[in-house]
Each structure stands twice: as C-alpha cells, then as structure tokens.
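Please read the structure below before turning to the comments.
With one protein chain removed, the remaining protein chains of the complex are shown where they sit.
Chain lettering (A, B and C) follows the sequence in which the chains are written, and residue indices restart at 1 in each chain.
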Amino acid sequence: MQEDAGPPTARARHRDEAGIEFARIVAFSDGVFAIAITLLVLAFDVPTSSEDLGSQLWDQRHELFAYALSFAVLGKFWLAHHRFFSSVERFDSTLMGLNLLYLAWVALIPFTSEVLGDFSGESDAVIVYAVSIAGVSITFQAQIVHSYRADLVRDWAKPLAHRFTGPANYWIAAVFLASVPVALLSPSAAELMWLLTFFAGRRISDRFGRVRTR
Amino acid sequence: MQEDAGPPTARARHRDEAGIEFARIVAFSDGVFAIAITLLVLAFDVPTSSEDLGSQLWDQRHELFAYALSFAVLGKFWLAHHRFFSSVERFDSTLMGLNLLYLAWVALIPFTSEVLGDFSGESDAVIVYAVSIAGVSITFQAQIVHSYRADLVRDWAKPLAHRFTGPANYWIAAVFLASVPVALLSPSAAELMWLLTFFAGRRISDRFGRVRTR
Amino acid sequence: MQEDAGPPTARARHRDEAGIEFARIVAFSDGVFAIAITLLVLAFDVPTSSEDLGSQLWDQRHELFAYALSFAVLGKFWLAHHRFFSSVERFDSTLMGLNLLYLAWVALIPFTSEVLGDFSGESDAVIVYAVSIAGVSITFQAQIVHSYRADLVRDWAKPLAHRFTGPANYWIAAVFLASVPVALLSPSAAELMWLLTFFAGRRISDRFGRVRTR
Partner (left out) sequence: MQEDAGPPTARARHRDEAGIEFARIVAFSDGVFAIAITLLVLAFDVPTSSEDLGSQLWDQRHELFAYALSFAVLGKFWLAHHRFFSSVERFDSTLMGLNLLYLAWVALIPFTSEVLGDFSGESDAVIVYAVSIAGVSITFQAQIVHSYRADLVRDWAKPLAHRFTGPANYWIAAVFLASVPVALLSPSAAELMWLLTFFAGRRISDRFGRVRTR
C-alpha cells in the first residue's frame, strides 16, 4: 500500500503506486457485472393466476433461453475482462472512461434480454439485443486497443498484442451486427447465428488468435 | 501480490500466483449471492389499497415462508461455497465455467421463490422450486468433484475427499428431486419433506460424512 | 494470507488464521446492506401519466419520509455492525448463523419501508415496519451477546462488555416494540416516537453505555 504517494497526476499511474484505486475500479466493474447478471432474473414473468399455472410457467421457456444466453454472454465477457485486466499495469483517465462506457452497455443487457425473452420471434427485439451485445463487445475491444496504444500493459502481455487486438477479436461484434439484417428476414436464423458464434466461434477465434502469437 | 507473474497459461494456476484473480472470482460469487438473497424481498406484494390492509399483509405469510426458506437455503449454500473454496488451491477454466453455471442457478432462486410464495398450494410452483434448488445443489457438487479430480485442492483437504464428494452430499439434491412426484399428489407434503431434509437432514448427512473421514 | 492452515475445525477460528474467510463474511454483510439500502428507492412510485404530474410527485413525500428514515436506520445499523465486527477476533458457526438471520431481517426493510411509504397513516403498515426494525435490532444484539459469551472478541473489547451488551442496547428494540400498541391508537404518534428515539435516544443510550465502562 502506498503512503502519501504524492498527488494523482495526469500521466498514467502504475498499478502498485495506485494499488487501492486500481482495485476499486476492478471491484466496481465486478459489482456492475454481478448486479447486471443477477438482475437478468427479473425478466421472468411471475404468473398472475393459479389457473393454467403450468402453461404460464411453460411460456417462460423463451425467458429461460434469453436468461441462459445472457448469463453465458455476460459470464464470458466478465471472464475476458478479468483476464485482460490482469495484464494491465497502469491506467489513465481514457481507460477509466472507456471502462465506464463499457459498463453502461453491460448494464443495459438486463433490459434487452427481457425484450428478447418476451418477444423472441420479433425482428425488432432480436435487433435490439444484437446491437446491445455488439456494443459491449466493441467498447471492450476499444479498451484493449487503447491500453496497447497508450502502453498500459505489463511486459509479458506486450508480445500478445496481436492476440488481443487482432481481427479475431472482432468476431463477436461482427456476427452480432451481421445478424441484424438477417433478423429482418428471420429472427430464428439470427438467434441460431449467435449460438453458432458463441460456441463454435470461440474455437475458431482462439485458433486465429494463437497462430500469430507463437 | 504477484508482479509480472507471466502470462496466464492453460494449466491450472496456483492461488498465490494468481491471488488477485482468485479473489475476484470469489468476490464475484459473493456478489451474486448477496444480490440474489437481497432480491428475494421483491417477492412480497405491496398491498394496493388501504382497505383490508391487514388481511392483505396477512396474505403475505406464504411469501414470508418462501422468503425464510430461500434465505436459509441460499445462506447455507453460500456458507458451503465459502467453506469449500477455502480448500481450493488452484483453479482452471472448467472450475470457472462450472462456478458460473452454478451462479446461474443461484440467481434463478428469486424467481422460483416468488412463484412458490404466490402459489404455495400448487404442484407446478412446488416442482419449479424443487428443480431450481436441485440445480444449485448438483452444480455445486459438480464443482467439488471436478476440483478433486483435477487436483485443485489444498493438501489438507485431500484426505477429506470422501467427505466432500461422497454420497451424503447428494442428499439435498435427492430429496428435492424426490419431492417432485410427491408434489403432484400433495404440494404440502413436498414442502414438509424439504423442511425435514433441511433441518434434520443436515445432522444425518454430517454423521454420514464423518464416518469415513476418520 | 494463510497457507494450508489446516482443515477448518469445529472450534472458533482466529481472525488471522482465517483472514480471507472473515473478510468474506464481512464483505457479504456489507453487500447485503448496500443492496438493501439501494433497493429502498424502488418504493417510490413513478407517476403514470403527465396529468397532475406535480401532485403525483408531491404525493411521494410519504415515500420520501420512509426512504429517509430507512436509509438512516440501515446506515446506522451498518455503522454499528462495522464498529462491532472490528472488535471480533474469531467467529464460530453460531455467529455466522446469527449474522445470516440478522441479514434476513435487514433485507426485509425495503419491503416494510415501501409498505410504510404507501400507507403511512395506517396502523397495520406502521406495525409491520416497527416489527421489522425491532427484528434487526434484536438479532444484532444476539450476535453481540453470543460473541461475548463464546469469547470471540478481541482483548481490548472485553472490558467494554457492559457497554455492548448492557440494557442501553435494547433501547431501539424496546421503543419500536412499544410503538406497536401506540400505532393501534395513532400511527402518527408511533412514528413520532421513532424519530425521538432515533435522534434524542442515541444521545441518552450513549451516556448510559459510557457510565459503566469507565
């Protein structure tokens, strides 16, 4: 812990010099993720009457799909945030601003997920959801690119620049944005695209990423 | 705190090598638990008119039962998670994935608990609740079994393998699943089964667990 | 940080031996407090039409009173929890169980506070609120008494036993319980009692508590 380390200055601050502050940013981000991921449950509709209780609960399967998908997406982004921030050595005000912008997209997911759960067959709902995920992905990537440009990463992470900032990282954003026109024709096809990206895609993007780092 | 400990690798990482990251996972899990347990309160219905206010509040006794039960169940699972993770030395990506899956079940409880509170006399509501608790229990056990198989636990915890992974640990999941067919006949009988498990059961399962470890 | 400190045993564990675990309990409690205190805002009713918007917002003054009161009460309990736990050296499973029971009462306040805000002139609403605050206060006191009896406190806190466990500490619970019969006659008089306790009462109870410790 630093003691009277001097006034915060405009230059980027080293993680150890500013240990508590770095920890607060990370903890705050974790807090927003934990809350957003737990608020996803509010998308479920509690049945209003005991008549047809079974079928009302069965209708919640769309909400369950949206819940599972959003939980997986947010969980994966949280893990990626976690992994990336372990390579960050210093932070500057731009990184903090980008991180807040990123969290604003993350915190939007409980709403877009609820819309998707309620209207999973509708193009508009699918588009809103796809845009929100793309927003999370792009603002995350912006943080990584900035950290490399502003030289905020730890030494061991420097050779991994291509892995973290290369084209493979735009895979998720690209697929979700590409699903927007698809959703206009067929919402189900767009949702299928997401699942393919999410599960098969990672394998592909990992391989892409690794090729160059070695 | 580690300094430039090198890039995260595919092998499981030691808790101290990855101290901050381990702490983040645990803190994130605690956050989800704290939020889920506090969201249970949303199950209560605020009366809508001052007429019959007393009887509307009195009607909330079912919600209170569901609240108390869910708070106790989540509290107990949190303590168990707490206890188990103190014996974990390293983590790998499977453990992190299983933990997220586990948290997805945990975060579902505020919904299933609200359904139970609103329709405590209905089979469907009781079944949904029982399945959600069994889901939490099974995904928790999956983490423990994986940690032992992948050798992620601390030395002192190794002789306790049977205690943590033995059949006694499936007690809660078994009773809640067994209550599903019971609920079809009598929802109240199913709820009674849970209470018996929860209070008497622990004593029994503790004894079971201890027999072999000594 | 302890390393392979050995298996958790039945005896109470020292704070430093079990540093991480102690920190987790405290952080979990803080989390529940922070969430409950922030959920208080959900008690406000967002107006439904732009007609008479001003008067609909003005009607929220009862909600504002309940919000301010509950924020102050929860804030004060949090500070007291904070202060007391800094004197705790070890914890046992009873203390953890009592702490969970305490948190269950704390997490109930957003509901009872909303009821109070919506029906501040009704005896039943006032009684429900008074009982919930008394519940928080009594389960807090139970933790303190247990910690002293089971010898879990730090050395410097031992001479303060009377201060922490003496009759002055039952002041809040006593006044809130005493306000129950008062509320049957006059809800406003009961609310006035709370405010007097809360502001004047502290001064009195502090003086009471200090007399004996010197």
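General remarks:
Please note the rule applied: a residue touches a chain if its C-beta (ideal position, glycine included) is under 8 Å from a C-beta of that chain, and two chains touch if they have at least 3 such contacts.
Computed from a predicted structure; not experimentally measured.
Among the chains on display, the ones the left-out chain touches in the entire complex are A, C.
Contact with the chain not shown here comes from a single listed residue; of A:108, A:138 or A:180, that residue is A:108. Against the chain not shown here, chain C presents residues 16, 19, 26-27, 30-31, 33-35, 37-42, 44, 46-47, 50, 53-54, 57, 67-68, 71-72, 75, 78-79, 82-83, 86-87, 154-157, 160. Although one chain is not displayed, its contacts with chain A can still be listed: residues 1, 3-8, 18, 20-21, 24-25, 27-28, 31-32, 35-36, 39, 42, 96, 100, 103-104, 107-108, 110-111, 114-115, 118-119, 121-122, 124-125, 128.
Going forward, only the chains that are shown with their structure count from here on.
Viewed as a network of touching protein chains, the structure reduces to a simple linear path. The rotation relating chain A to chain B, fitted on Cα atoms, comes to 90°, given as a multiple of 5.
For chain A, the set of residues touching two or more other chains is empty.
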